[in-house]
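In this view, the complex is presented without one of its protein chains, the others remaining in place.
The block that comes next holds chain A.
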Amino acid sequence: MTADLFSDFQQDHFALFGLPRRFALDGAALDTLWRTAAAQVHPDRFASAGDAEKRVALMAATRVNEAYQTLKSPLARARYLLMLAGVDTAEETNTSMPPAFLMAQIEWREAIEDARHGHDVDALERLSRQLRQDMCAMEDELGAALDERHDHDSAALLVRKLRFLEKLDQEIGDAIEALLF
């Protein structure tokens, strides 16, 4: 009787929400689907239920949140699509990058360093906005590579690049907090 536990929850994240397996995604629709699913399984709905239902609800709600968070983030979504296609993005091991991209990285880091040393929170905020624009552009490229050209190699490279940018964004955030706190 336990074999069919979570038969449906074993599906991939896209199937769980009944969404097509592709990068392009209607974020607002995903939000609605997530809230609908969460409303069914949230532990608050089972606070006065038996232990069995509480355990199952905790697992189900965790599963729904995990699926939502993976699909919501463009980077995580792309990585997940590649994983479903059997492609390892090799983010820890493959660090080779086109020289132009590496140059841009160095310039970013210098700009962040300058702003940090100058205690210039506004400059850091500006850099953060600019970086987020660059990330959006890269996400568009990722969509084209995954959904239109089905080019897994360049998608994997874009995932690695986007990971770099996400780390930069994190660094800017840390620098802002370090100056504010």
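Assume a contact is a pair of C-beta atoms (placed from the backbone, for glycine too) under 8 Å apart; a residue touches a chain by one contact, two chains touch by 3 or more; residues count from 1.
In the analysis below, contacts and distances are computed from a predicted model.
*Asks:* UniProt protein name for the omitted subunit, picking from "Methylmalonyl-CoA mutase", "Chaperone protein HscA homolog", "ABC transporter substrate-binding protein" or "NADH-quinone oxidoreductase subunit H"?
*Replies:* Missing chain, per its UniProt entry: "Chaperone protein HscA homolog".
*Asks:* In the whole complex, not just what's shown, which of A:18, A:86 or A:99 touches the removed chain?
*Replies:* Candidates A:18, A:86 or A:99; residue touching the omitted chain: A:18.
*Asks:* Which one, A:55, A:149 or A:167, makes contact with the chain that was left out?
*Replies:* A:55
*Asks:* Contact with the hidden chain only, please: which chain A residues?
*Replies:* 1-2, 4-9, 17-18, 29, 32-33, 35-44, 47-53, 55-58, 60-62, 64-66, 68-69, 173-174, 176-177, 180-181
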